[in-house]
Structures are given as C-alpha cells and as structure tokens.
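Working notes, structure below.
Of the protein chains in this complex, one is absent; all others appear in place.
Our next item is chain A:
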Amino acid sequence: MMRTWQSARRLLPLIAVFGMVLAGCGREDLSVLRPQGPAAESSLGLMKLAISIMIVVLLIVFSIAAYVMIRFRRKPGQNETPEQVEGSFKLEVLWTVIPLILVIVLAVPTVRTVFALGDNHSGDKNAIKVKVTGHQYWWEFEYPDYGIKTAQDLIIPAGKDIAFELTTNDVLHSFWVPSLSGKIDTNPTGATNRFSFSAPKEGVYRGKCAELCGPSHGFMEFKVKAVSNDEFNQWIEAQKAPAVLPEDPALAKTFKEQCLKCHAVGDQGLSVGPNLTGIGSRQSVAGILLNDDTRQDGAPVEENLKTWLHDTQGVKPGNRMPDPSKDMGLTGDEIDRIAEYLAGYKLN
C-alpha cells in the first residue's frame, strides 16, 4: 500500500506544475481548482494525481501515434507488402501490466479518500448541524440545535465541521459548493443523505444545484458565508429575535396576509417559501440577484427585491411563488414599499 503511494509521489514535480497552471483557473470562491477547505482539497489532490498519471499516458500514446504516422507513411512508389506480424506476447503483456499498475496507483488513494470523506460528523458534539432541504428552486437551511431556519444564505462558523443532513421537498437536487467540497444529492426523506465539510477561512463561497430540477435549475444558486464564532452566535440570536413588521399598519397587514401565507419572518408566518428574516443583509435575492451596493457585480438589495417582486417568473422561470400583482393583488406601490421594508430588515 505505502509503496504504491510512494511511487505516486514521484509524480510530485509534475503535480506541482499542474497545480500552478490550474490554480490560475476560475474564481477563488467558486472554482474546484482553487479549494478553500479540506474536503475540496482532498478531491483536488486526487484529481491532480489522476491528471498527472493521465498526462503521462497521453504523452506516451501521442508520441507513439505521431511517430508511427510520420515514420510509416507510405511514400510514392513504395509498393512492397510489410511483414504480417501476428502480435507479440511480450509487448501485449507489457501494455496489460503497465495500465494495471497505473490503475492501482490511483485506486489506493481513491479508496482511502472515499472512506475519509465518508465521515459525516453526525454524532460529533462540536459540529454544527444543518438540515438542508432542496426546493424548486431555492435552498432551505435549518439549524435544529438552535431552532432556526434560513434560506439561500448558509451562515457557518469558520473552522468548524458542519454536519449536513440533506433531503428534498420535491424533485432531486444536488448540493454543491465547488470551492469547499464535492456535491451530494438531495433525495426525498427515507433516503436522507449526510455529509460534512468545513471552511477554515472566513468568506463567501458560491454554491450551486447540480442536478437537473426543472427550468430554473441553472438559477438554483446559494451562498455559503463563513464567519467568526462570535459573529455566528450573534447571527443566531438575531435570527431568534421577534419579527420586525412594516411600520405602516396597513402595509403590515397586507404583508402578513399575503406574504406570510408562505414566508416567515422571525416568529411569524410559515416556511412554505424561503424564510425572510433579515433578508436585507443577505448576499443575494432569490439566490441569483447579487446584492452589491457598489453595483459592480449586481445591484443594491432594494433594487433586487423590486426586480424580483415585480417579475418573479422573469427572474426565475417556473418558480413556484405566486405573482405579487397578478395573483396576490398587490399594487405596484405596495410592492415597492414592501421591497423597501425588506431591504431595511437587517440583522446587524
């Protein structure tokens, strides 16, 4: 076992070169090639090993191919019949054994990593438990130990293991944060999946749904925000605080009657739809309208909320939220004021 691993290490220089080439690829908060956590690192380690072996194979095949195609090309006037070689036992054994060795070199660390990543931390007292539920086309995150739910933004304390339990409310989805970890499907309850990852560094990471789940599958994005322990605890407390409703009682009434039929804020409403508590401080609206006051990579949160509420189907085709003006009878003005209120609903 150890020895094969060691022979793999001989490929290290090659791995290092690739590492450097590949590290230039993609965004730090998104790319598989720029891992930000141990789970993604171990996948990438295997990928580098595999790529190195495969490049060696390709180089051999390409050079033999180029050689024979140039060297043995029929020249004008050349008309003799080459010797009809039957084969060569020795050569054939050679190219059976070499691939076999290469396969073993890759198989050993593969199996080892499979079992290492199989560790799901569900019994670990220090791990933060999160129940992930996939919905067409949004993500719900529940923290059973704290009794809170949130949506679209997964807040986690940096450096801690997060023990996930994943299911879906409708069709299959797949939970994927490329820079932190590989993906895992969300199956219906009964086939609940568990896995775990951690994000050592504070920051925001982009997550995606990776299993075709309907028209807006490509828009089923989310963010993972790793914060310090203190910030995390503050956030938990703020989430538990009683709901803040619009100041204008008429608007508050409309909001409660129409929006809280499905959504929840603080201790009020239902969570059929995404929980809206503190939506003003989220990274995005609907997972894809990026909140950015500098307007470089999106728009301010209030504008995004208006965009969403005025045209939900336009933003995310096929999503299951009723249209505020057509289905709920809200006026344009009411919609704008609700957007304004939600944008101001911040947790910090």
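General remarks:
Definition applied: a residue touches a chain if its C-beta (ideal position, glycine included) is under 8 Å from a C-beta of that chain, and two chains touch if they have at least 3 such contacts; residues count from 1.
Everything that follows uses one rule, which is that contacts and distances are computed from a predicted model.
One chain of this complex is left out of the view, and of "Protein lplB", "Cytochrome c oxidase subunit 1", "Glycosyl transferase" or "NADH-quinone oxidoreductase subunit N", the protein name its UniProt record gives is "Cytochrome c oxidase subunit 1". Touch with the chain omitted from the figure is made, among A:H135, A:K149, A:R206 or A:R337, by A:R206.
Residues of chain A in contact with the chain left out of this view: 22, 25-27, 30-33, 40, 42-44, 46-47, 50-51, 53-54, 57-58, 61-62, 64-65, 68-69, 72-74, 78, 80-88, 91-92, 95-96, 98-100, 102-103, 106-107, 110-111, 113-118, 136, 170-172, 174, 176, 178-179, 181-185, 187-191, 193, 206, 208-218, 221, 288, 290, 297, 317-318.
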